[in-house]
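One structure follows; several queries about it will come next.
Here the complex is missing one protein chain, while the rest keep their positions.
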Amino acid sequence: MAGALTAAPDLATGLAGLELRHPVLNGSGTFDAIAALRTFGDGLRERFPFSAFVSKTITVERRDGNPPPRLWEAPAGLINSIGLPNKGLDGFLEHDLPVLATVPVPLIVSVAGFGHDEFATLVEGVAARTEVAALELNVSCPNVKSGCVMGDDPHETATLMHRVRPLTSKPLIVKLTPNASDVGGVAVAAEHGGADAVSLINTLRARAIDPALESASGSAWLGAGSGGLSGPGVRAVALEQVHQVASRTTLPVVGMGGIRCGRDALDFLAAGATCVAVGTESFRDPAAAERVREELAQLLSKSRVARLADYPRVV
Amino acid sequence: MAGALTAAPDLATGLAGLELRHPVLNGSGTFDAIAALRTFGDGLRERFPFSAFVSKTITVERRDGNPPPRLWEAPAGLINSIGLPNKGLDGFLEHDLPVLATVPVPLIVSVAGFGHDEFATLVEGVAARTEVAALELNVSCPNVKSGCVMGDDPHETATLMHRVRPLTSKPLIVKLTPNASDVGGVAVAAEHGGADAVSLINTLRARAIDPALESASGSAWLGAGSGGLSGPGVRAVALEQVHQVASRTTLPVVGMGGIRCGRDALDFLAAGATCVAVGTESFRDPAAAERVREELAQLLSKSRVARLADYPRVV
Amino acid sequence: MTAPFGRRLCEVTANQAAGPYRLVEVADRSGPPPLAGQFYMLAAARGWGGADGRPHLARAFSVCRVRGERLGFLVDAIGPGTERLAALDQGEGMWLVGPLGIGFSPPAREARPVLVAGGVGLAPLVILAESLRDAGRDPLVLAGFRDSGYAEAAGLLPAPPVLATDDGSAGHHGLVTELLVDELDQTPSAVVYACGPPAMLESVRALCAERTVAAELALEEAMACGFGACFGCVVLTRDGYRRICVDGPVVAASDLEESWLER
Partner (left out) sequence: MTAPFGRRLCEVTANQAAGPYRLVEVADRSGPPPLAGQFYMLAAARGWGGADGRPHLARAFSVCRVRGERLGFLVDAIGPGTERLAALDQGEGMWLVGPLGIGFSPPAREARPVLVAGGVGLAPLVILAESLRDAGRDPLVLAGFRDSGYAEAAGLLPAPPVLATDDGSAGHHGLVTELLVDELDQTPSAVVYACGPPAMLESVRALCAERTVAAELALEEAMACGFGACFGCVVLTRDGYRRICVDGPVVAASDLEESWLER
């Protein structure tokens, strides 16, 4: 049926002005390049699997993160309640940024504020640094003023963008939360507010129960009570949300959620994503993103797509 | 460690005034008692696995349902886009209800309107029949007037309850949609509006891509484009939503979503559910609910709970 | 006869090659004997589910032959579920629900049964051919395969069929439906029983419709439950969508909408 395979396709692509060698990024918080460089050394540097590196989310203040246990294995997935441990803006800029700057790809810094002022502080502080190519706004946290999760609501998102957009000309990527009734509406608000791209999905709110029968009834396994679900189990939900967002905005979309292989990545492109990100699968295989890229290239060859940039966004 | 096991625990429980022999129901649309009786005959009647039977959702008008394909197997789960095929209210009352009335447990009829008037017609028509013990309101459909899914929004839900509550004194169970940003808020609205119980979760909005490489880019596998995800992959999300709802209302909760075994059922009780329902797992084993009940009884014995009714709701 | 309620664990008693397919046999101690055209939902007791959480649901298989309590299924390994089932070893456990669905109806007294098999669609026609033979109604079997290697599976039939292969390596070089055309033109009293890929079944349907020859088709649609619970396995008939697990998998060709295959 299939004729002779064409040469390896050209995977180069762009995202909100960044030129990328291929479309596979990492999901924020699922790959600590600093720790990974300590563990894998030059092997990682030479085969760095992501075309841009997204940092773990940082906040204004230093955070210890949630009490353990922080992990629970779910059917074809993982629940985590890490709680955004990080050194805070100043600590990040001083200690982490110089090391991350040595990673051989563009750096995207993920930031989360517990209110619009905090977001503004973070955007100003991070965008000023030349090592930073773009920022990702993680809007899955509650706004301590309104009480509601900023990314749940189009209006909150619009107000946030209004506040931070003027602060930098660097690309702003809004990381949408999948727990919103109307994720497409939030994406439209982000677009109107001047976002350069959106990424999704973040983790689905989830819970695990302590398996010990003796434990008090209803006691949660996770130290923080609830957590977020990721991995293959959420992929079908992610594909739907990516499709919704890609249908309702013209923004480039970084699609993620349970991507394990090239086929999964292709499904996200088919659903309307421009780039994809690998998260939980990197835990199973630190080089998973490399395999995803290679398999994607093979599938594009089979579909006779010579250049990823030509892959049509039909939604 | 564990001492002598106590006698089999008493699983009798109640739900919104219905007396139930045990806490395991079926999820609406996941067990067609009429077809199952044709297939399994007296074997099913004698071992009827559910303590109350919830019908497939009916609508005012007859519906053919969605074009095939209607199914896609997801990681540890299933996506369906069945599209509520049913004979319509009149057809149901004439043809199906008499057969369902022969099932040896209380009958709960699930209804869905594409607007509040339709819900009112359904509630009036169904509640008038003595064979019907209770009604479940499936609020996952869009309101053709407002365009939004009724169960996504506390206000829509409140208005709906205001409309239908006066029409019957039979128990009304609101089947919540898990795609709402604030499922707890919707449950509170249902409670204020006079609901007798809530059930959750319904399926998560999801999508599958046609695996044929030759197919047009972005083409959806399901005939209807998108569908709903169920099965073990959604269980962690369901547990969180049950916990949220049970924390914010005093309504009894029918918990479901990926229940496969007694341990899963116990987890839902621990998260705040009064009863549980088995859905997709009945596809894998028509008698799954029976196994769930037996295993639950064993676990309660081990935890030295003599009566399910004593199992505390600690949330 | 109704099926026992619930799934039951059976032991795999044999797993042998039939051309490129596997004939997997299990001992079913508690089910009633199936009718030709009925099917079972099967799952391996161990190793069901994998790194990507599939296979999760059981898979539908026509019963291919029955020897006392031993049920034989012909498995074409095309994906995670069929691969796992095809790899079952003797002594391993298999979950089984069935017999399910409606089988073939007996041919009218004066009719000449013509069986048309395409690939692994052979399976239900083996048990049908056997039961027709046992009833003294020897059928004509036309069987199409990709090539002579696949055609070895036809050895399961009680008598050799007329073969067709895509590459001409055995029997007629071409489609099995070409054989059917000849046969129908010679035998106006034919009643046709067919199972195979959708395009073949559509040809059979159209050919029989043109000639007003009665035909029963054993259809396939992805199935989640197999007992009418999910409404997932529908095919478009003249009365609207029909669940082929309970109102099939065998359907009268004349019941199908002409557009049943269009997506």
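A, B and C are the chain letters, set down in written order, and residue numbers restart from 1 in every chain.
Here, a contact is a pair of C-beta atoms (placed from the backbone, for glycine too) under 8 Å apart; a residue touches a chain by one contact, two chains touch by 3 or more.
Keep in mind it's a predicted model, so treat the numbers as computed, not measured.
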Query raised in the report: Among the chains in view, which touch the chain not shown?
Result: A, B, C
Query raised in the report: Which of C:Glu25, C:Asp52 or C:Glu183 touches the chain that is not shown?
Result: C:Asp52
Query raised in the report: At which residues does subunit B meet the chain that is not included here?
Result: 75-76, 232-233, 260-261
Report summary line: subunit C positions in touch with the non-displayed chain are 46-53, 56
Report summary line: Note that subunit A touches the chain not displayed via residues 29-32, 34-36, 38-44, 47, 56, 64-65, 67-71, 73-78, 80, 82, 85, 223, 231-233, 280, 282-287, 290
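Operating definition for what follows: only the chains that are shown with their structure count from here on.
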Query - Furthest chain, CA centroid comparison against subunit C - result: A
Report task. Between A-C and B-C, flag the pair that has more C-beta pairs in contact. Result -> B-C
Report summary line: Rounded to the nearest Å, the gap between Cα centres of subunit A and subunit B is 33
Report summary line: Residue ranges of subunit B touching at least 2 other chains are 74-77, 231-233
Query raised in the report: At which residue positions does subunit C touch at least two other chains?
Result: 52-53
